[in-house]
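Just one protein chain is left out here, and the rest sit where they should.
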Amino acid sequence: MTEGAYAHSNSQRHCGGVNGVNIDINQFVQSFLEESFEGLEIMESQLLGLKDDADTETINTIFRAIHSIKGGAGTFGFREVAEFAHGVETLLDQMRAHKRSVNPELVKLLLEANDCIRDLLIASRDGVSLNAQHIDRVRESIDELLQGPASADKAAPAPVAPAAVATAVAVSNAAEAAPEPEAEASPAPGAVTGFRIHFVPEHGILRTGNDPLRIFNALADLGELSAHCELDQLVPLDALEPEECLLSWQLVLKTEAPEAKVRELFEWVEDECELVIEALAAVPSADTVDALAEPAASAEERLDAPEDTGVADVHPDTVSDDGPTQDEIPAPKPADTRATPVAETAETAADTPTAPEHVASSAKRPPADTPKPDLGQARSTERRGGGESGSIRVNTDKIDALINLVGELVITQSMLSQIGEKMQNQENDACLEKLFEGLTQLERNTRELQENVMSIRMLPISFAFNRFPRMVHDLSAQLGKQVELRLSGEQTELDKTVMEKIGDPLVHLVRNAVDHGIEPPEARSQAGKSPVGVVHLNAYHKGGNIMIEISDDGWGLNRDKILKKAVEKGVVAADQHLSDEQIFDLVFAPGFSTADQVSDVSGRGVGMDVVRRNIKSLGGSVEVRTAPGKGSTFSIRLPLTLAILDGQLLQVGGETYIVPLVSIVESLQVRANLVKSVAEHNLMYRLRDEYIPILFLNELLGVPGTRAKLHEALLVVVETEGQKAALVVDDLLGQQQVVIKALETNYRRVEGLSGATILGDGSVALILDVAGLIVLGRQHSERHHQQKDAATAHTEAA
Amino acid sequence: MTMGQQAHAEHLENDLLLASGDGDQFLTFILAGEEYGIDILRVEEIRGWSKTTPIPNAPSYLKGVINLRGTIVPIVDLRERFHLEHLDYGPTTVVIVVRVQTERQGRVMGIVVDAVSDVYKFKSIECQAPPEMGSNVDARFVQGLATVDDKMVILLDIDRLLNMEALTEILSSNA
Partner (left out) sequence: MAKILAVDDSTSLRQMVVFTLKQAGYQVVEAVDGQDALQKAKATQVDLVLSDVNMPVMDGITLVKELRKLPAYKFTPILMLTTESGDDKKQQGKAAGATGWLVKPFNPDQLLATVKRVLG
């Protein structure tokens, strides 16, 4: 092993070519991290559901999760993780063996340990430092538990000696720190030139797949080996059990290798043989036969006391009376003892259907899928990718569907080209009809293919939901509340990117629900409600969108309080007349949720306005419904994917542009009396009580031609991040779903554009980025002012 | 051709004769009467001119983007890139779609040229553009020179020529 093999994650793990293969195990680290994060998810969700000792399957699942993490961590050089996980594993092993009882403190500690391992992994992955204090504290708690009696509430004392655990840890450290034994142990300086080995395997040794010949081959690799086979235990041929090994050997190995190395080769059969290894004195190139002769005699002596050999079924009589001569013995050499089994093996192999499709079908099964049907939730969490990796695990069904579709597409394509050829030769109506048929089919295939490809990026929302059981568990404990979290619609799918971005807003809303929504138990009891509050996360598809609802059965929003606060904060004017709906919507207003709302749990400077902004940036929306005393529901609407967008096609000059439908407030004809000129060049449009800057798209986008005449144009009022703008366009063309293509792929990001798409006629249309356009508009007018100022200055100077 | 260029061409031809082994293949095209070559391995396809969708606030030689089987491909007019007189696009106007390699990523772009000429295998390439070349092409973009039948071919380094940072640089100085 090279030293780097156990280096920290950020350094190279490289294994050198002792065996002529050079393998960089870094390539598996990503995979290890992914599955470790998954394992931690499983561990966490199982811990949260862990009720008592009787729950052995849950404990086993947790144990396996931590066990795998430990194993991988050791292999891939995450030593700290491996060490930490070891303690956790030991605790779980004790729980598994019913030597330690499940109790809330233990679960809490394990949950904390879970967090520590995650932190350690992330720190190693990203090469950052972490809060060592917290980890040390948890580690100490684990050590304390391990060293103390296993469980106070168990009658049986802890059978696990703390010393044993400590030793195990030490061993693991030593194993990692110490180089290979052979690297250090040089041959003894004495005159040891080799070993005499007396090897008497048990008869059943072959049944564990241990072939003495292989051991001899390995020995021969260490030096010069001579072997003498002892046949004295052999039985007559008719009594011979082909599966038994009745031979024993005297071996002389001339080698410089240390005894440990020789013993290591017998490591697996130690319990299945009698083994004597004696160092050979420096007999300078002694005749091997001589060397063999003496031990052979001693072996015979040993045979006199069969009970010492541990071999029960020796038949010395048979052997000595009509023992077969060497010629008659079919299996005098170890190699031949395998003859029968090998033949049998071959036969069985021939009988077994090769069934390649069988292999293929089982290979298709995604490895992470647990076949246990009762772990519905665990299964969904299990597939969760760790961290922000760019990879995605895809259900094989989806891939299969795609392969089928591509197949159909190929058929359609060849069908069409055939028709094309026919049409070249003879034009007739039948061909034309067929062509249209083919085109229709192609269209269908293509659309299905697109949908299927899209679905590859889709993941069930459980990936975003699965953090909440833990969070609500911790939060309610912290706040002294009793909260039950209900999840539904977890299998509802949405785009992976949307999923990653909706996480934080969801966390905020769930925290809010627990912190502000749900009342303390006493208050609930007084109000005649169950002391246990309910927070419900629900997801479902509606149209081309996914809806996520966060409901609580708590106080409900207080209309008067919100209004009062909004007026205090200057969010609305005191005399402004607002509907209830508008008042509740104020919680999303910038500047509303600040200062006195800050608590340990919510707050932290992140207000609901940020939640709304984040959701809007995903092309979604959020609104709230509430009933006093009954609770509130926050509903989030999100597009299923960021790769497709509902767009409004606009015409500007001769070009077609697309504006996301979600950012359009309204479209209107220009009424000249509502256009106000601010500076000479800057125009505003009065829309009810607001003044909205007018953006001339042809100028901002550099479309040739002069400024559009306002009275002939249309205004499209758009809004993003609380800013509005009125886009001047020649015409509105229609609405359609468009597939977003990045301009960065072959060009670069362009200010004011979020990408491009391909229209039905094959031409490219650019998708406008409203926020970027507003920035462009500002820059444009500033530049205009500067030019004007410069011009004025010039005139004045002149 | 000036005397100096002739001498240079002969020099190159000698090189061609002396060199052994296979050379790289180049696709050549015509631009304002001069012949240019690009590594044929970089050529994805050759297609006729089709209308582009203009990109806002891009340099004038970036004619816009087209749809190439579902990918958005920017099109650079090489005449404008080399500050040559603009020629109206006609039936022979050709777009050569090339793969450009940058440090970070590969890009597919199209270049508009007057016409495609030929495919040559040059065994030797003069690495430095001689100062008397008198071409409109910035020496930075020239990978080398080669001669075929007394014709000089300017071999372009498309990675540098279509380097997005360089394109952007010009863009921001324009803005």
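Here are some notes:
Which chain is which? They are A and B, in the order written, and residues in each are numbered from 1.
To be clear about the criterion, contacts are C-beta pairs under 8 Å (C-beta built on N, C-alpha and C of every residue); 3 or more make two chains touch, one makes a residue touch a chain.
None of the values given here were measured: they were computed from a predicted structure.
Every shown chain that the unseen chain touches in the whole complex is listed here: A.
Shown as candidates are A:Glu105, A:Glu267 or A:Asp560; the residue that touches the absent chain is A:Glu267.
For chain A, the residues touching the chain absent from view are 1-2, 5-6, 15-16, 18-23, 25, 27-29, 31-32, 34-35, 61, 63-64, 67-68, 70-72, 74-76, 82, 86, 89-90, 168, 171-172, 175-176, 206-211, 214, 217-218, 243, 265, 267-268, 271-272, 338, 341-342, 344-345, 348-349, 352-355, 358-359, 362-363, 365, 367-368, 370-372.
As a working rule, only the chains that are shown with their structure count from here on.
The geometric centre of chain A is 46 Å away from that of chain B, both derived from CA atoms. Residues 51-58, 64-67, 70-74, 107-109, 164, 168 of chain B are the ones touching chain A in the complex.
Residue ranges on chain A touching chain B, taken from their complex, read 655, 700-703, 741-743, 745-748, 750-753, 756, 758, 762-766.
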